[in-house]
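Input: a single structure, listed below in structure tokens.
Only one protein chain is missing; all other protein chains are in place.
And then subunit A:
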Amino acid sequence: MLLVVEQFLNGLQFGLLLFLLAAGLTLVFGIMDLVNLAHGSLYMMGAYFAATFAAWTGSFLLGALMALGATLVLGIVLEMSALRHLYGRDHLDHVLATFGLILFFNEAVRLIWGPAGLALPLPAWLTVPVPILPGIHYPAYRLAIIVVALLVALLLYLGVMRTRIGMLIRAGASNREMIGALGINIKLLYTLVFGLGAALAGLAGLMQAPILTVQIGMGENILILAFVIIVIGGIGSIRGAFLAAIFVGMIDTLGRAFLPNLLRQVLSGAAASTAAPALSSMLIYLLMAIVLVVRPEGLFPANRR
């Protein structure tokens, strides 16, 4: 029972984290029609910034805030210097160019921070276990991730659905020429959206940093997961990304937790312990393949054109 609740919460937490990453990706994809493989690099940079700034200032929160600002700025600079010129190009060009950016960021990090990973230690008040149900404790930090991510999701929803900027973003997604013709500065809007997506990726990275080590290439595996999510959810749909992210986070976490035991009942111990991690990693891709075969446009296709 304890294990089930704990793994369930872990799944939720991982799913929400994936949502932060996928939200930025799906916004950029849905609005600028840009396939950004370097999104995972922004996630990595968020983690590195947080580890560095936290060490400088001696405060976790201050470091996190500064890292958030830094990834926002980095995203804006990246958009204005390079990615802006890729809008309207073939998707294949996007893949190639941002693949190059991944190489660049990985090497830049190796050059600046060295090949060894960094650690981002948590302050004492975030490491205590919190009782959530009678007799069941859960780490405060993971709870904090859940709360922060839910809050960001809510803000994002309100921001996109209820504010003027959000309205422009939605309008830009459905017809970019039209809102350009209506006198909206579309370049600025795009830069803003890209910066927002970068900050969300950075937030996901810096929140994940204390749980895993901060290391080169940390953004690549999770980037693929984020792509799986936006494809399952339907490209450009934030709601789809949210539901798909929770779904994928749950399947991944629960699969890793319970599949080994299930397999052990059919296979020998040694075979099960090697097959289980592979099988649970496969589950998500299997899910995506099934979704695409049944619904080639994803589960919640954004209404475009």
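One rule holds for everything that comes next: contacts are C-beta pairs under 8 Å (C-beta built on N, C-alpha and C of every residue); 3 or more make two chains touch, one makes a residue touch a chain; residues count from 1.
The working rule: contacts and distances are computed from a predicted model.
For the chain of the complex excluded from view, the name given in UniProt is "Amino acid/amide ABC transporter membrane protein 2, HAAT family" [choices: "Quinol oxidase subunit 2", "Sulfurtransferase TusE", "Amino acid/amide ABC transporter membrane protein 2, HAAT family" or "Actinorhodin polyketide beta-ketoacyl synthase"]. Residue A:289 is the one among A:130, A:165 or A:289 that touches the chain not shown. Check A:62, A:95, A:147 or A:182 against the missing chain and you find that the one touching it is A:95. Hidden from this view is one chain, which touches subunit A at 29, 35, 37, 82, 85-86, 89, 91-93, 95-97, 99-108, 110-111, 220, 224, 227-228, 231, 235, 270-271, 274-275, 277-279, 281-282, 285-286, 288-289, 292-293, 296-298.
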